[in-house]
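One protein chain is absent from this view; the other protein chains keep their places.
What follows is chain A.
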Amino acid sequence: MGDTGELVDANFLPLIYDILKCVERDSYDINTKITDLRTKLQNAREQVEKLPGIDFSKEEQERQIDILRKQLATKVELLRKYKNFDFSLD
């Protein structure tokens, strides 16, 4: 497969290609190649499990960020209001 970046090593195409070549040549390395592919698939799964912030879709995440920004603005405003509140009894 193509470039997967530094997050997950998901470049499976070369291995599949190697396997096909081994089959074509009746090579004894086919078992090793198959094991390598399986290991790579498992590693990719584990790396994906460790990736942060992908429990939700991007849209949902953006929505949550908007909510957080609004919350922060509200709290900042509240604090400003409290701090500038005139407590005089006039």
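In the analysis below, contacts are C-beta pairs under 8 Å (C-beta built on N, C-alpha and C of every residue); 3 or more make two chains touch, one makes a residue touch a chain; residues count from 1.
To be clear about the criterion, contacts and distances are computed from a predicted model.
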Among "Mediator of RNA polymerase II transcription subunit 4", "UDP-N-acetylglucosamine transferase subunit ALG14", "Dolichol-phosphate mannosyltransferase subunit 1" or "tRNA-splicing endonuclease subunit Sen34", the UniProt name of the subunit that does not appear here: "Mediator of RNA polymerase II transcription subunit 4"
Absent-chain interface as seen on chain A, which is shown: 1-5, 7-8, 10, 12-13, 16, 19-20, 23-24, 30, 34, 37-38, 41, 44-45, 48-49, 51-62, 64-65, 68-69, 71-72, 75-76, 78-79, 82-83
